[in-house]
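What you see is the complex with one protein chain gone and the rest in place.
Entry: subunit A
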Amino acid sequence: MAGAEAAAGSVEAVFREEHGRLLASLVHRFGDLDLAEEVASEAIEAALVRWPVDGVPSRPGAWLLTTARRRAVDRLRRDRGLATRLAVLQAEAERADPAPPADADPDLPDDRLALFFTCAHPALPAQDRGALTLRFLAGLTTAEVARAFLVPHATMAQRLVRAKRKIRDARIPFRVPGADELPGRLPTVLQAVYSIFTEGYAASSGPDLQRTELAEEAIRLARILRRLLPAEREVAGLLGLMLLVHARRVARTGPDGAVVLLDDQDRARWDHAMIDEGRALVLVALTGPAPGPYGVQAAIAALHDEAADVASTDWPQVVALYDVLLTMVPSPVVALNRAAAVAMRDGPDAGLALLDGLADDPRLRGYHLYPATRADLLRRLGRHDEAAAAYRSALALVGTEPERAHLLRRLASVTDDGPDRGCTLPR
């Protein structure tokens, strides 16, 4: 049993690239996520048996789709109730969307965009949208999705089942929103992909600071979205942002797994090809009227990536971009980041004054980076007792081990009466 499960897992891995596309085509055709999932898996398993014998077909995707469709039709013949339900679904889908757009390749249409909008539908719980996107568009198994979001397998399985049931029973449609709806609907799709990235970039808890494979899944999904929505500049902004941050992944962790902050990173180890790609996307995202929040965040990331070191970073420009971002996303976390940038431009006193203005914001309560940022500024001002208290507050809230270790080192540097050892972190 365990062997069969492992084999099925490797099949999933081999065909991950095809899986989302295949699944989306089947959902479009049959309107039923469960049926699509089952026959997609069957087709992939059939391919693994047949292809080593018959050779890989010239159009593997079309082969998989044809095989899966046949299986679905077989299943519908056997199950009359299901067939009746699907016939009704199909008729109503046509009523809702009478003129489907013409496909460039009618044999192998790309229906993934509709599936993105279903998985990130605002009628689904926000916490499940990233999970559904990973499961159905990135093709991860339920176990892998559970690991990605650090929840037990059974919990994730239950969440996915519940979300699928809502999609089916409330009839959340598989459709790309019209041009008038798109501005309202795209943000949840981008947020779902970004939530996968941030979970990979800064795991909320656990032994590792970052999980690069998860960040790479998010980048892969954003690349698919970029191909499917080439005119949407926020998609370019999101992809650019993730590339510009992910480009620092190697330098972000020390040899012992310790966190290395931006100030201390060896910038020669950044992925410069990835930075170039990200910078080109920033241009796309910011060219034209009314850029969006992902484009602006990508521009901030680009300013960091372009600078030779912290001192030569264009801090006035970083602050100006945070000002713009704050008008789009009036979030205290953005205000916190802006305060840190102001501290770099005008000195720690100025940053500290801004942070004190955020002290009573309930949305920052429980967020370890608020006291941690405050502690760093107090330390730079030589106010060591206050800095130590703030580091202790941050330690009470921090989730990952490497960040905890970093805060402990900083705490030691302000309590040992010795020189500031914060700058002797592993580089």
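Keep in mind that, in the parts below, contacts are C-beta pairs under 8 Å (C-beta built on N, C-alpha and C of every residue); 3 or more make two chains touch, one makes a residue touch a chain; residues count from 1.
The rule we apply is simple: contacts and distances are computed from a predicted model.
Choose one: "MFS transporter", "Branched-chain amino acid transport system substrate-binding protein", "YCII-related domain-containing protein" or "Signal recognition particle receptor subunit beta". The correct choice is the protein name in UniProt for the chain not shown.
Answer from the UniProt record of the missing subunit chain: "YCII-related domain-containing protein".
Specify the residue from the set A:21, A:175, A:279 or A:410 that touches the hidden chain.
A:175
Considering the complete complex, identify which of A:87, A:123 or A:261 is in touch with the unshown chain.
For the chain that is not drawn, the touching residue is A:123.
Please give every residue of subunit A in contact with the chain that is not shown.
The missing chain touches subunit A at positions 92-93, 95-96, 121, 123, 169-173, 175, 177, 181.
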